[in-house]
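Heads up: the structure comes next, in structure tokens.
All protein chains but one are shown in place.
We just call them A and B in the order they show up, numbering each chain from 1.
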Amino acid sequence: MATSTSSVVTLHINGEKFTLPVDHRTTLLDALRERLTLTGTKKGCDQGQCGACTVLLDGRRTVSCLQLAVAAEGREITTIEGVADGDRLHPVQQAFLDLDGFQCGYCTPGQICSAIGVLREHAEGRPSAVTDDIRPEAGPPPLTPEEIRERMSGNLCRCGAYVAIVDAVAKAAADPRATGAATVSEEDVA
Amino acid sequence: MTTATTPRTGTRAPSVGTARTRVEGREKVTGAARYAGEIPFAGLVHGWLVLSTVAHGRIRALDTEPVLAMPGVLAVLDHRNAPRLNTDFASLLGMRPDPTCAVFQHGRVPHRGWPVALVLAETSEQAREAAESLVVHYEEEPHDTDFGADRPDAYRADGIMPAVTEKGDLEAELAAADVVVDAEYTTPEEHHNPMEPHAATAHWDGDRLEVFDSNQGATWVVGDLANLFSIDPATVRVRSEHVGGGFGSKGVRAHQVAAVMAASVLRRPVRVVMTRRQMFTLIGYRSPTVQRIRLGADADGRIRALEHRSLSATSTVFEFVEPSSGVARVMYDADAHRTENRVVRLDVPSPTFMRAPGEAPGSFALESAMDELAVACGQDPVALRLRNDAERGPVSGLPFASRRLSDCFREGARRFGWADRDPRPGLRRDGRWLLGTGTAAASFPAGVAPSTATVTAHPDGRFTVRIAAADIGTGARTALTLVAADALHADPERIHVRIGDSDFGPAMIAGGSMGTRSWSWAVQTAAQEVRERLALGTDIPAEGITVRANTAEAIGALTPAERHSFGAQFAEVAVDPGTGEVRVRRMLGIFAAGRIVNPLTARNQLLGGMIWGISMALHEEAVRDHASGGLVGADLAGYHVPTHADVPRIEADWIDDPDPNDPVGIKGIGEIGIVGAAAAVANAVWHATGVRHRTLPIRPDRVLSAAAREGAPDA
């Protein structure tokens, strides 16, 4: 079913399968927003420079504006619409809501998806650019506000809700439900 | 706020002043909130703007034929076939519309990035590719984009305030002063960059034009669209339920006008979304400024002469004045006092209002100069400001309705630990970092404009508030819920506030820090009347009891006074003299900003403003390349706004600021946070290094170059 400019793909999104023809030029972001009405994923820059379009791809945060939809076939895609447990908000969502970790709300889905990715990466013991001692023997760094800020820096918030966002991520990190779902596999790191 | 007991509701505590999460918060954290470019439409057409690649000249030809032959392409609109527009009218804010939004009316090109065509196609990919393939031939003319203090063609211009204010003999007072500071400060071109790009979907529903748009005021947009297209405003409906940030940029712009044009021509729904790059030339920006400040003071720091002159740029098609000297008209008095705003016309896009227009760059210059004066007088910077706190409007002579500036400084100094500060620069070290602290004053006008609102009481005890307000992230929707709750003596849970719809009647925009104040006034007035009617024991019919309020008369009856918010900003920075890196370590802002409606969202707003101040001090700068007349690196990788890592745990708080003569007592808080913030950071950089930075942003290369010039402390 592929032509030189389009293909029929099956995308696995939030546990559902969607089969649709996509123009090869179509990014995952545009497929979500314009083809599947999953508009929770936001287009801020369309250039990988703001993080508003962050989704989880096989559990890892990625920017969907630089991911071609056709190349996402076969991968597990989680968008903001898929992070809550039914009506029960994900702990990161709840913390953003309770602590006012947003203003205009446009970067918010990306911040939340990114934060979920951050909590998993941290739980796996991955270091960051501000981790003092990155030797594996040093063990995982404590998730200090400085660590959260560095790890969340791929998500711009022009309203400047950063202070509350960092508080929200820290609060969610203390909730076992926020990281419990992610299984830490040796293979992911090694 | 009164808390009278009524039989309907019983005793209850006021809602205003209590922290409330946003009423639309759940929609925003789940991705359910739909913004302008996200409303689904059957048969939607995608429009892609094509912008000029020359800075000055005229369009000779557009090769539309091959583009029209591309798959999915439906039409190309340009100056040869576009519907004609009327631009001879005054907009809501009293200004003529910026011709930049009156797209495709002639073949002249006044700046690089000017809209020259709109390509319409079935999918966004087709529209984009076709737009990028459109070959436009230009007759290029020489351009002039060179902004600087020495422009002989600069002229005095009024804009939103008189160009010049003057009293006393400036030269005589300067000559008689014990201490004189005379310095020039420059701020760069800055861009709003709301996270949500400008987007509009327009469609005709019979003879009714509907526009789903991202804007700061539905009334504003309806008025401009109706005027531009010469149609009855009653036939136009503009909705903007959620708006992804505005900061002054979301009025009427090329995208709505182009979308309406195309919807009219194709008779199909049309969506036009700007790209991030296009936003850098289409939505306005803050002009660069060059400001000269002269302060003359007695040895004890009392100012006897103050001059603040500002030059900004505007386009050749529209006069917008960045009124940077306006801040001096409020902040400090002097026997000789002179302020002046000038502009120069260049082949650049039209600038516009951007968060604290005038006050943001103006306070950087004035509050840096105050810091220089403190050093020159050997005075503590806080003490200097307390000494010069004005008693009446320096220019107007009117009393201040409230002015708790000195109290902000006292409270801020106490909490920041200012008393322990050693005034000498370049002394404190933490590893590779030099540390310093700085302070600055802030003020912003507390204006208000007429608005209408309706409040409906339903038989089930619930209420609906309707007002064409815009919540661009300010928390206005939640604030209005609390204001209505108190006026109705009802629980906020029983109140549904509907906003962002021009059908709700005329209302002020979310701008000038006037939105929540203006809307609250209208909502409170209507709600109070509803409560009074209900108190009479009236039965509520099925359709409810609706009261409409219009605040025009009440606002006109306000006693003349200088009405402003005030604040004191404190910052601590670390500077690595070896690399030029500057980091803000902590920051505190204490504000006197009227009645705080919702402490949760208010703190967020104030902090957001302060972060804009950090950004202005250290990051933001659009770089114009004069060979092409355009910007270089016009995207979010080239134009830096702060990341999480740039923002430490900063604090904002407030002191009581009552104004008994004001019926609502609410002041705007969207802009005061940025005012003075950049100066506080720059003053802290001086304290850390001993080097004065009068050019923003304080980039690493500027720190290194300045240190090399001035011989700052060694690395």
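Quick note on the criterion: contacts are C-beta pairs under 8 Å (C-beta built on N, C-alpha and C of every residue); 3 or more make two chains touch, one makes a residue touch a chain.
Simple rule for what comes next: contacts and distances are computed from a predicted model.
The unshown chain of the complex is recorded in UniProt as "Xanthine dehydrogenase family protein subunit M", chosen from "DNA ligase (ATP)", "Planctomycete cytochrome C", "Xanthine dehydrogenase family protein subunit M" or "Hydrogenase maturation factor". Partner chains of the missing chain, restricted to those shown and counted over the full complex, are A, B. The chain omitted from view is touched by exactly one of B:P269, B:P492, B:G580 or B:G668, namely B:G580. In the complete assembly, the contact with the undisplayed chain comes from A:Q67, out of A:Q67, A:T108 or A:T179. One of B:A297, B:L588, B:I650 or B:L704 touches the chain omitted from the figure, and that residue is B:L704.
Only one of A:T39, A:S128 or A:T179 touches the chain withheld from this view, namely A:S128. In the full complex, chain B touches the omitted chain through residues 53, 70-71, 129, 132, 432, 578-581, 583, 618-619, 623, 625-628, 630, 632-634, 637-638, 640, 642-646, 699-701, 704-705, 708, 715.
Not every partner is drawn; the one left out touches chain A at residues 2, 4-5, 7, 24-25, 27, 46-48, 51, 54, 57, 60-63, 66-68, 70-71, 114, 117-118, 121, 124-129, 131, 134-137, 149-156, 188-190.
One rule holds in what follows: only the chains that are shown with their structure count from here on.
The mean-CA centres of chain A and chain B are about 30 angstrom from one another, to the nearest whole unit. Of all residues in chain A, those touching chain B in their complex are 23, 25-26, 30, 33-34, 37-47, 49-50, 52, 79-81, 84, 89, 93-94, 96-98, 100, 102-109, 112, 130, 145, 148-150, 152-166.
Contacts from chain B toward chain A in the complex involve residues 21-22, 24-35, 37-38, 40, 123-125, 129, 193-197, 242-245, 247, 273, 275-276, 472-475, 600-601, 603-605, 607-612, 635-637, 641-645, 647, 649-650.
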